[in-house]
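Here is the structure we will look at.
One chain of protein is taken out of this complex; the other chains stay put.
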Amino acid sequence: MRRKKDKTVLQCLAYISPWIIGFLCFGLFPMGYSLYMSFCSYQMVGEPKFVGFQNYIDLFTTERYFLKTIENTFVFMGFTTVFGMGLGLGFALLINSIPKFKRFFQTLYYLPAILPFIAGTMLWESMYAQYGILNSVLNTVGMERVKFMSQDNAMRSLILMAVWGNIGGKITMFLPAVAGVPSELMESMDLDGASSWKKFVHVTLPMISPTIFYLLIMDIIGGLQAYGPMMMLGGGTATRTATLQIYNYAMTDRMMGYASAYSWIVFVIVMIVTFIFFKFGGRKVYYADGD
Amino acid sequence: MKLFKKIVCITLALGLALSIAACETGGNGGGGGGNDDDDYFGGGAGGKTVVRFYSFNNSETNAELKKALKDDFYVKNPDIYVQTEISTGSFYTNLLNDFAGKVEADVFGMEPGEIYPFLSAGYLEPLDNYFAASETVSLDDVWDINKAAYSYDSDTKTFGSGKTYAVMKDWTTDSMLFYNRSLFTADQLAMIEADDDGDGVADPLTFAEFETLCDQLLKRSGSTITQYSFLPGLAEAKVLAQFITNAGLSWFDPANGYQSTFTNPAVKEVVKYYYDILGKNDVNNVGSTFMPIFAQGKVAMIMGGLYCIEAYGLDSLDLGVAYPPVKDDSIECKPYTTGCVGFAISSRSKVKDAAFKFIEWYLNYYGAIDARKCNNFPAMKKYANDMLNPEVNTDPVRLRCTQFFHDSLSKAVVIDRNPYCSQASLESVEFAYTGEYLEGEMSFNEFCETLDYEINKRVRQAKQAE
Partner (left out) sequence: MATTKTKNAFGDRRVRTRIKNIVFYTILCIVGIMMILPTFVMVTSSLKTYDEYYSMVFTFLPKEWAFDNYVRVFQENADFMTWIGNTLMHMVTSTAICTISSIFVAYGFAKFRCKLADALFMVLLCTMMIPWAVTMIPSYIVWARLGMTDSYWPLILPSIGGSAFYIFMFKQNMRGIPNEMIEAAEIDGANSFRRLWWIIVPNCIPAIVTMILFTSMGIWGDYLGPLIYLRQPYKFNISLGLNMLRAQTTQGKQDTPMLLAASVLMAIPSVVMYFVGTKIFAKGISLQGGLKG
């Protein structure tokens, strides 16, 4: 018995080894270095200078927009996740139910996500511009021009753009899961005379719960680190997420230590949120292999 | 199972074929050949000294440079090879990253507003000896402004004297006021071209006169603007700095640890004045293409440099040039040169002599060309004189403007530089909040206070890292 256990551990490690190597070299070491830098002051010249907790103190006491960026980050993540997952699952169910053209619709919805980052942002830039496409459409209909990137509207505009691009990916992930629900279970529910809603809640949802869980976690983690759309489209204080602020501090202002401290705070927040979800949601996920 | 195997095999084969094909056509990373026909890769291979040159060029100008090197430089210096590198990202951050990683280029572009970190870290090689030893160029041939821009005395920590750490390649005053004469009435022309002190050169407008002109020249049809009175032309922050300098002030206070002065009432007055004009001209909504609109004749006044004439085709207009406005007649007009873009050599370079040969060649070769194109004023004064020659500079509009710019060079000053807050940082801060202020989301006092806060934050961080 003991031998088998040892062998298992060894095999386990053997298979995991590529990741371990990658993690040590490209994960742990840079992380450690950046943690060290968060306690230093470094402007890309000379050597980092150790300043203890000064960066963190500055962040918590003097950084005026600190809470605002955290708030923006959570708002963006929250809305894109809810809309993305909800609409994604909804459309996946729709597409799964129709007899023909499944792949056509799947591709149609996924097209936005295929657009390369730059092309997509250029496109939405021209859509939201003052004299851009959406406004000229409104104009033709006789309505007033709307400032899409004003302080009030900017976040909504970005969320729309993000969801538009996200849905396709969700549908692609949900479709196989939904299709993979064993038809016997569905049929037995039908025979019992269950309504569609009941079927959905009691059969489909549990069967696809691993996928939902996975996508949810990924979405949360990704959403909390979003900065691409904000960077390219702007939006000022209303859309400045934490990671965007970190990027600006690091790349433009070269405040490496400060930016590192900032990013470590964001990291801790993300970790806490994910941990909560894991604990709370992990129990509700049903695995086919009975674990 | 069989089908699965088939799919896997096909995919792998395809992938392999694709990647081989790609390696053929595309450049491989880290050591493969480039696909320029006469370029080759490999430092020092073949016996040539390789000089790495990192510049702001885009691919077009870079291609021109490579051709010029082939036609001229390699003929004169067959044992040197110049490896041209460009960057599409943040140039100076990349450069500093390179220095940190000890893989910096040998020669690289430099600007007065960004040179501080390099100076304080001792990354730059003093060029005085190289110039002294050279037969074709000497520092005396170069405009005096180079001293103000790039000579630094590390003991007193001041510019203007000491060793020369970089050399400009060309320059112009770039916050001069271009105006479209055909849009001005006779009275307005009289105002802008008045020469009360009789020195043969039009006096700068006062802030009050400038404001009057701006109000008069702004034309609307309903709520849309049909004619703009003034647009910045350059980065807004640079133009703001120009107005502040011409009010006899500065956006930071050296005596107060280089902290910002945006809470100082006198400075705030200038800021309000400037942004009011921008606001009236709906600057937020014009986008970023100011010069082309001026070229189309829809703007009365705009700030720019000599190169704008060639670059944007401004000579098709009835063009006038004036000095940037001053607060009142008692203040001296100090037009900025934000340019003086030049070259520096890394103090750790192993091929400094060859690097300098490249710089030397560049100053001579492009000096002659720029003069013929009448773009910016070349670094070497002798070529600049060519530009004032009517036989070289045949277009009368251009000639007149060139003469005016030439005169302004004697008054030019290097842009105000804060050792603890780079020009790029100032611009990014300004850019971040101007939109909100002009839209009315922020009050004026909040705006100034935020600028002050952001700048001081950067100053504090930079000082901490010293």
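To keep things simple, chains are lettered A and B as they appear, and every chain counts its residues starting from 1.
Convention: contacts are C-beta pairs under 8 Å (C-beta built on N, C-alpha and C of every residue); 3 or more make two chains touch, one makes a residue touch a chain.
Owing to the predicted nature of the structure, the values given are computational and were not obtained by experimental measurement.
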Note = Across the complex, visible chains touched by the hidden chain are A, B
Query = Touching the left-out chain: which of B:137, B:205, B:295 or B:399?
reply = B:295
Request  = Write the list of chain B residues that the hidden chain touches.
outcome  = 1, 3-4, 7, 15, 18-19, 21-31, 34-36, 54, 58-60, 62, 85-89, 94, 97-98, 100-103, 289-292, 295, 311-313
In chain A, positions touching the absent partner = 5, 8-9, 11-16, 18-23, 25-27, 29-31, 33-34, 37, 91, 94-95, 97-99, 103, 105-112, 114-119, 122-124, 126-127, 131, 133, 136-137, 140, 164, 167-169, 172-173, 176, 179-180, 210-211, 213-214, 217-218, 221, 224-225, 227-228, 242-243, 246-247, 250, 256, 259-260, 263-264, 266-267, 270-271, 274, 278, 287-291
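As a working rule, only the chains that are shown with their structure count from here on.
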Centroid distance [mean C-alpha coordinates] between chain B and chain A, Å = 39
Request  = Give every residue of chain B touching chain A within the complex, in rising order.
outcome  = 89-90, 93, 96-97, 99-100, 117-118, 120-121, 123, 285, 287, 422, 424-425, 428, 432-433, 435-436, 439, 441, 450, 453, 457-458, 461-462, 464-466
Residue numbers on chain A that touch chain B, as the complex places them = 41-46, 49, 51, 54, 62, 64, 129-130, 147, 150-151, 234, 236-237, 248, 251-255, 257-258
